[in-house]
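The complex appears here without one of its protein chains, the remainder shown in place.
Letters are used for the chains, namely A and B, taken in the order the chains are written, and counting of residues starts over at 1 for each.
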Amino acid sequence: MTMIQDAPITSNSSAAKAPRRFQALIGFGLAAVVLFGVAPVVLGDFRLSLLAKYLCMAIVAVGIGLAWGRGGMLTLGQGVFFGLGGYAMAMHLKLADAEPGQLPDFMQLYGQLDALPWWWKPFANPAFALAATVLLPMLVALLLGLLIFRRRVRGAYFAILSQALCAALAIFLIGQQGTTGGTNGLTDIQGFFGYDLNDPLNRRTVYFVVAAALLAVLGVAWQLMRSRYGELLVAVRDGEERVRFLGYDPANVKLVAYVVAAGMAGLAGALFVPAVGIISPALIGVVPSIEFVIGVAVGGRASLVGPALGAIAVAWARTALSERLPSAWTYFEGLLFILPVVFLPGGLASLAGFLRRRRAPEEVPA
Amino acid sequence: MTLVLSQLFTGISIGAVLLLIALGLSLTFGQMNVINMAHGELIAAGAYTVYVLQKVISGAGVSLLIALPVAFVIAGLMGVLIEVLLIRRLYARPLDTLLVTWGVSLILQQVFRDVFGAPNVQTKAPSLLTGSIHVTDDLVISSSRVFILVLALAAVVALTVGLRTTPLGRRIRAVVQNRDLAAVSGLATGRVDRLTFFIGSGLAGIAGVALTLIGPIGPTMGTNIIVNAFLVVVVGGIGQLKGTVIVAFTLGIVQSMVEYTTTVSVASVIVFVVIVAFLQWRPQGLFTLRTRSLA
Partner (left out) sequence: MTGLSVRQLRVVFDGFVAVDGVDLDVPSGDVRFIIGPNGAGKTTLIDAITGLAKAGGSVTFDGQELLGRKVHRIARLGVGRTFQNSTVFEELTVLQNLDIAAGWSRGPLTLLRRRTSVPPEVQHALETIRLTAARDQLAGTLPHGQKQWLEIGMLLVQNARLFLLDEPVAGMSHEERDATGQLLGELSRDHTVVVIEHDMDFLRRFARTVTVMHAGRILSEGTVAEVQADPRVQEVYLGHAMEAGNA
């Protein structure tokens, strides 16, 4: 055992008892009814687009649950991938918003450029931009993962490194004001593939797209967790060195989860842009990146839906509290990092499992 | 030539600040394998100590001198409190400790905001440290930077001598090298941990005092500088002071040189790439304690 690896977190919904397909189908059905049926009816336009924003956070959280909860990789740098996805999408939308032949508005404003930078050009193509929102983060994660997992950089080292990348990217973007909008980021996005985002109906449509994406991402995570790969990932989390003696290269096992999580964060970033209308360095730096993790810890890192629900709950609490009592919110957020991790490491999901066991003791495996 | 020298000195002084921060971190990280994310707020606590003392004592020089030991004790006690209340409970869960101490850092930031206000505050630097030293006609270095460099080196020397010669130092090294063996040999590892945390956190307080000389004091001042200090510890290797010293200065110099030839913005990415490249060569950091560890 290396000291760097964390002790496993016991949780009822850990890989030991994969959810049965039947239960899972009911769960997905229920989630679909709530997301597509109940929420759009109950919530007004404003609340619904807030929910769309929370669902984006939930998509990132599902990826973190996979990488951290199941794979033991505490990534404090998902903002990097969220940002890559977000900027890829926003660049396309800015180009689409601009008059034909004109530069995007902020470039004209800063007035440093005569022509579009070469690396902006491909993003004018919608297919390229859409693919890039997911593939670009995955590519960066693949390169970084290859370099650091192969050299057995892990545990706290990995966490710190992922955080440093985040800080570096944020500083980089802030400095490139003329081409990335600097501190302001890319803002004031008007249209989404030809649809006017000022139209409430179109904003509702964006919500449906985000909700569908969340369900798809949950589906991918579900399949990965219940598969043989999911079991192997847990084995790597709990005994990376031991897995080597079974003939596996754990670096590759971790790489898959890390790259998939990066793709999910990229997708979330891409959807965040039409849902909220902005992407900026402040949304992807060190602080927001570690805040992605908190919902996962609260909801239950190793469970499938725990991270998503936790992320939504935390994002909702932030909106509700921070508007009225900003100071109280920060104390509350601090406690959110402390209390669940210390006293309920399995998160709310483990609480649910505990209750279920109390109600039906015969379900406990003999 | 002068330009290179002046950039070199800028780099060394960035390195000195990093070193002062990373010294305490590397002590606690090496000791308990724990990254204390609230280390930055302990730095801020040290800086606010100067601010408060100057309200009481008008002389900038005297208050700075008094602030050094006071900040050391205040930050040290805060660190011990964090260790006893939280980190102790999470032994064997180092990654969770990272999250929990981040929570502590958020709370401390808000405490600073509620007590001292959200805007940055200023302190007076002693007149001796406000000027600059003309090494040659072109090469001018500020005396506060020189002071920080001297302070950092003094901390390194004190720590090295302390670890080598004092009974406590020997105990700390024993626990770092083999915790189980040290415990079996009758060492009260818990007490050693607390003392290590006291010293490591106290060093953060001293770093905070030093930072008041070169920048504003604010609730989040710690967060901004701490990320690079973490990198220093990771790249330097666990439980080795010389690694921390070499890497702090190297990182400072590399950063200032790259910033000079490109921009701050590009430098941040280049420095990260350099570090990942370095880890290809030495994945466990510059220096490592070799122990026979099982898989």
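One rule holds for everything that comes next: contacts are C-beta pairs under 8 Å (C-beta built on N, C-alpha and C of every residue); 3 or more make two chains touch, one makes a residue touch a chain.
All figures in this text were calculated on a predicted structure; none of them were measured in a lab.
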{"item": "Contact with the hidden chain (one of A:A98, A:V209, A:A235 or A:L321)", "value": "A:A235"}
{"item": "Touch criterion as defined above, residue of A:A98, A:L147, A:V209 or A:L224 at the omitted chain", "value": "A:L224"}
{"item": "Positions on subunit A contacted by the hidden chain, ascending", "value": "1, 8, 10, 14-16, 18, 223-224, 226-229, 231-232, 234-235, 238-239, 241-249, 365"}
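The rule we apply is simple: only the chains that are shown with their structure count from here on.
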{"item": "Interchain centroid distance [CA atoms averaged], subunit A/subunit B, Å", "value": "31"}
{"item": "Residue ranges of subunit B in contact with subunit A within the complex", "value": "29, 33-35, 86, 89-90, 92-96, 98-100, 102-107, 109-110, 113-114, 223, 227-228, 230-231, 233-234, 263-266, 268-269, 271-272, 275-276, 279-280, 283, 293-295"}
{"item": "Of all residues in subunit A, those that touch subunit B in their complex", "value": "1-4, 6-7, 72, 74, 76, 144, 147-148, 151-153, 155-157, 159-161, 163-165, 167-169, 171-176, 239, 241-242, 244-245, 286-287, 290, 293-294, 297, 327, 330-331, 333-338, 341-342, 345"}
